[in-house]
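Sharing a structure, written as structure tokens. Questions coming.
The other protein chains are all here in position, but one chain of the complex has been omitted.
Moving on to subunit A:
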Amino acid sequence: MAIHKIILASFIVYLMIQFSHGATKERLFSDLEKDALDVTAKPSRQGVLDAGIDKLSITWKLRSTAKKQANFTTIKVKLCYAPVSQVDRPWRKTENELFKDKTCPHKIITRAYNKSSQSFKYTLDRDIPTGTYFVRTYAVDAKDHEVAFGQSTSEAKPTKLFSVQAISGRHKSLDIASVCFSVFSVLALLVFFVNEKRKAKLEQSK
């Protein structure tokens, strides 16, 4: 019984820690400085881009109107879902609390902060899903907390978005293997079945 009491007590203590921990997690997106950086994302070609093949030319530069640049240590560049790709997909939802926000799950690059204009040529990863996207850069301080951001689209009316078509993930070799094993399965069953029926008939005729 003593062990039960210990387990229960430690559990309660852990819960207390969790509850208090939760109170400090509320860093909000709305607290970040808006449009601190000028971001452009230029697709390598027109039309729908192919994941794994096409590239984006991303550039970012500090805007003269930015206020908090003294705190910037690192710049994190991320690929984000446009609202149209978030419909009926609650796992991509935009939330104000930063730790809950799922708008920008795909990391592009992380670089130390530099006052001058930066650029990066990003080849779309092969695990990028089909959808419509824009690019956002977060300016992060030494404590790894976001302080400001900039994005390649405007907030009110989303413009300059680009579409990506994911890879299918299918391969001919996989398809062939699948057919082979399926045929084997059905054939093996039939062979056993016919064999046993034949054996039973032979036995009956004895």
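The rule is simple: a residue touches a chain if its C-beta (ideal position, glycine included) is under 8 Å from a C-beta of that chain, and two chains touch if they have at least 3 such contacts; residues count from 1.
By definition in this document, contacts and distances are computed from a predicted model.
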Suppose you had to identify the omitted chain by its UniProt name; would it be "Major facilitator superfamily (MFS) profile domain-containing protein", "Aldehyde dehydrogenase", "Serine/threonine protein phosphatase 2A regulatory subunit" or "Ciliary neurotrophic factor"? "Major facilitator superfamily (MFS) profile domain-containing protein"
Thinking of the whole complex, not just what is shown, which of A:Thr73, A:Asn96, A:Thr130 or A:Ser154 touches the missing chain? A:Thr130
With the missing chain put back, which residues of subunit A would touch it? List them for me. 11, 14-15, 18-19, 22, 52, 87-91, 99-100, 126-127, 129-131, 166-171, 174-175, 177-179, 181-186, 188-189, 192-193, 196-197, 199-200, 203-204, 206
